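For this view, one protein chain was removed and the others were kept in their places.
Take a look at chain A:
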Amino acid sequence: MRRTFLGMPATAPRGVGHLRGEEPFPAAARRGLADPQLRRNLGHATTTIRAKSGAVIGELPDWQALREAGAAIKTDVLARLPELLEQLEVAVTAAGGIVHWAADAVEANRIVTELVAATGSDRVIKVKSMATQEIGLNEALEAAGISAVETDLAELIVQLGEDRPSHILVPAIHRNRAEIREIFLQAMPGVDPSLTDDPPALAAAARRFLRETFLTTRVAVSGANFAVAETGTLAVVESEGNGRMCLTLPETLITVMGVEKVVPTWRDLEVFLQLLPRSSTGERMNPYTSMWSGVTPGDGPQAFHLVLLDNGRSAVLADEVGRQALRCIRCSACLNVCPVYERAGGHAYGSVYPGPIGAVLSPQLTGVEENASLPYASTLCGACYDACPVKINIPELLVHLRDRAPHPKAEAAAMAAAAYVMDRPALYAAAQRAARLSRFAGRRGRGLPPPLSGWTIGRDLPQPPEHTFREWWAQR
């Protein structure tokens, strides 16, 4: 049905990666809503993070100016994306790195698998990375006999629990401490059976479990938060030190990065290093940020590969309204303020990108017809727009995508019928009188018959008035 033309913007291919859910949002959300533990965990976590983030953002008198700068820098990046990527390639290569280009998930997985295989290692350690989750890299590596060890605590909880991530920043946000303890006791080799659910004890268990793996694995795979075109500098922002381990200890480092992560100049990082930590974990600065340019002789990995990933981003860029979603720096502030995310949970969105940003990014990466329910997974309250550090107008995008999403035939027929009736005053008056009769008909269920019942599943049918305006006017 869909054809891809060489050199033309293309959406992410089917059958690989994690951008499409198995069921539409309303069906998946119903399961999340029915899980009281999930709602308690999410309510607690998002309330905590909103308070922390609000407090440290309030400390900066120039927060709005930083947002303006962040949005403008990213808009400039999108306008000059091909040129900036070529500049980045030159700078990374000059610093001793090797740059690879992947048009989609299949190519990226193949490139990384071949690079790992060439080292002879059958295991990689991984820093949490949205891009590699998006393309399903772990599954591709497993299929080639290479085990991928997630080293971020939340990713480890998800991996050991054979679970799916539900938040961009904290993939195990749907788990509380007692559940995490259970997962560790059941799935972590060599765990102390007297482990408590005290968070420091849980963190210490992860430290012990991963230590030997860090010291003996020769290849690491990371994502990137930023890449500076002018200097070839890559940046990874993290908390635990697992990122530093992966970026420092192995002989070979492979970084997979969405093309939109490039920024023009070194100075631009002064903006994003202020915006990102305060918006994401609600800290003045995250515990660790690592920056490197290519290879440093005698310090860290001596082989560095950078994989630049399209996988649908060109299709997003092709939509002049929709492209602003590519400004996203993956802070997850929009998730933490969203009333729909807080109640439905991240799994309901079906994609690795949940919440408001997921509702506008996933349908654009896959083509809106393959995630057609996501643009409706919102009340359009606008909290996400206010929270976004790069000012992505998510409500505007949602409406834009609703317009582009396929609409049911019944809706088009109903709208055409309404337009016909409203064009004809006599018919309109008759229709209004008929609507009044429905007060008696609709009393039992307050719903409409099929195919219009879809509209009234989640809404009450409004009560028609006793008199129409025209009748009241005539009798006045």
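Some notes on this structure:
Methods note: a contact is a pair of C-beta atoms (placed from the backbone, for glycine too) under 8 Å apart; a residue touches a chain by one contact, two chains touch by 3 or more; residues count from 1.
In this text, contacts and distances are computed from a predicted model.
Set against the options "Cytochrome c oxidase subunit 2", "Sulfatase", "Lactate utilization protein C" or "ABC-type quaternary amine transporter", the UniProt name belonging to the omitted chain is "Lactate utilization protein C".
Across A:24, A:161, A:241 or A:464, the residue that sits in touch with the chain not pictured is A:241. When the whole complex is considered, the residue among A:73, A:130 or A:306 that touches the unshown chain is A:73.
Only one residue in the set A:123, A:177 or A:404 touches the chain that does not appear here, and it is A:177. Check A:284, A:407 or A:470 against the missing chain and you find that the one touching it is A:284.
Only one of A:259, A:303 or A:357 touches the chain withheld from this view, namely A:259.
Touching the chain that is not shown, out of A:16, A:57 or A:81: A:81 (per the contact rule at the top). In the full complex, chain A touches the hidden chain at residues 6-10, 41, 44-46, 48-49, 52, 61-62, 65-66, 68-69, 72-73, 75-76, 78-83, 85-86, 95, 100-103, 107, 111, 151-154, 157, 169-170, 172-173, 176-177, 180, 199-200, 202-204, 206-207, 210-211, 214-215, 228, 231, 233, 239-242, 244-245, 247-249, 259, 264, 266-271, 273-274, 277, 281, 283-293, 296, 298-300, 308, 310, 313-318, 320.
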